[in-house]
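The complex appears here without one of its protein chains, the remainder shown in place.
Coming up: subunit A.
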Amino acid sequence: MMPITLYIPGDAAVSSVGAAAVLAAVLTEAERLDLSLTVVRNGSRGLYWLEPLVEIDVDGVRVAYGPVTPADVPGLFAAGWLRGGAHPLRLGPTAEIPYLQGQTRLVFERVGVTDPLALADYRSHGGLAGLKKALTLPAEAIIAEVEASGLRGRGGAGFPTGIKWRTVHAAGAGQKYIVCNADEGDSGTFSDRMLMEGDPYCLIEGMIIAGLAVGADTGYIYLRSEYPDAWAVLDRAVAAARHEGLLGADILGSGRRFELHLFKGAGAYVCGEETSLLESIEGKRGLVRAKPPLPALQGLFGRPTVVNNVVTLASVPWILAHGGDAYASHGVGRSKGTLPFQLAGNLKHPGLVEVPFGITLRELLYGYGGGSASGRPLRAVQVGGPLGAYVPVERFDLPLDYEAFAAAGASVGHGGIVAFDDTVDMARMARYAMHFCAEESCGKCTPCRIGSQRGVELLDGMLAQRAERGNTAALLRDLCQTMLEGSLCALGGMTPYPVLSALDHYPEDFGLVSEYEERTE
């Protein structure tokens, strides 16, 4: 009898809720029953409330069970789960779970499906098709394909990737670099981590293609130190890619060259800002650089450099393999393609949802997210990390696209969505935003370094002394304006978004009456 294949995710988040103990229980029970099993440590499918989610290959169909605890394991064997047997934890064929079925997984097509480190798996699931295509094209044509896709920077800024690449391409000859920003520091975001752990070759392939497009033969992945599992996977993937001739002096026998280095961050949020990140690789304090010069012209070690986020680079293989137009056929307006949204915070069904732009917050929060985990009404969601605005319930029908969010004074950012129920104190969240900025400011510019400190003090005052709140609010708005206009980078320049949105939409939490109440009194 052929050994049956089980999939138990090796993803860091799944490990954090007991995957190793489940694996141990499975192996123990299999030994006791004298069964021979093949266990694949796949990435996570992103249905985190169901993790650890174990899949069994039943005659070619993957059947899911979850969330599995070690105590469930003997019962699952007794129920015949290896043949897809009935059990309260049985979720049916994985592909038919509605949460997954409704998604459009382009970038995440292999995450949770394949063995992350098996190159053979990667190839047989569409991997390397984009690179092979790129190797047949002149650099101009690769850039044209990325431009046609409409791909924009997925790290948060939303800058058109094709234009960035064209700038670096046109920056003359000589040494150039591809730098992957894997410093995913925003709370509520984990798509970069999932991709690096679940499909590392996809990122590597994207970086090689970027190198071919702009004429760079060296790349760096700047990975935050909080992601040791991703480091371990990438380290092995880079070594395997080198061994298989995917990296090195002769990419897939083409005579073209690309070398890749991993670089570990050291716990500075601001290093997610591209110029601070470059300083960090250069061995310095992560102080933000003034722009211009753009990193595209004078980046790492003063050389022309592409700095792109993980998901941006990992989108490129799909775009090359299927064509820019196919990618651009998804999405709305100038927000083309898909975004892997990350549902976090107080939601019943937190996880990863890759869908085309244009979906509303309501669909994500209630359709996918299942509403609050606490059972209480949702009151606020923060979209786009700690520098993103709080969006109130009245605006849940806002479509998620870059322009619609910008027009509403908010940002899509990296697609992280953190939900809060009605127990949240928005004045405290505003204080937290200022406190976080004060903690993480690089200190180079005054509005951010001093402004955030003053912001904390003002908010402490508002939280303590009710009488002066009106004046303090005016002062706080003034301070926010200074930070918005005068900061060197997005840390100081966007911290006002969560603060002002909290003030605007939840004045009662600051002891202020809303304008509506003022008018009706």
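The rule is simple: contacts are C-beta pairs under 8 Å (C-beta built on N, C-alpha and C of every residue); 3 or more make two chains touch, one makes a residue touch a chain; residues count from 1.
Note that contacts and distances are computed from a predicted model.
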item: Omitted chain, identified by the protein name its UniProt record gives, among "MBOAT family protein", "Formate dehydrogenase subunit gamma", "Tripartite tricarboxylate transporter TctB family protein" or "Cell division protein FtsX"; value: "Formate dehydrogenase subunit gamma"
item: Option touching the unshown chain, where A:Tyr227, A:Tyr327, A:Tyr402 or A:Tyr506 are the choices; value: A:Tyr227
item: Of A:Glu184, A:Glu363, A:Asp401 or A:Asp509, the one touching the omitted chain in the full complex; value: A:Glu184
item: Touching residue (missing chain; options A:Leu23, A:Ile204, A:Val288 or A:Leu343); value: A:Leu343
item: Residues of subunit A (touch criterion as defined above) contacting the omitted chain; value: 12-13, 15-17, 46, 48-49, 51, 175, 184-190, 192-193, 218, 225-229, 259, 261-269, 280-286, 301, 303, 342-346, 350-352, 373-374, 382, 386, 416, 418-421, 424, 429, 432, 436, 439-440, 442
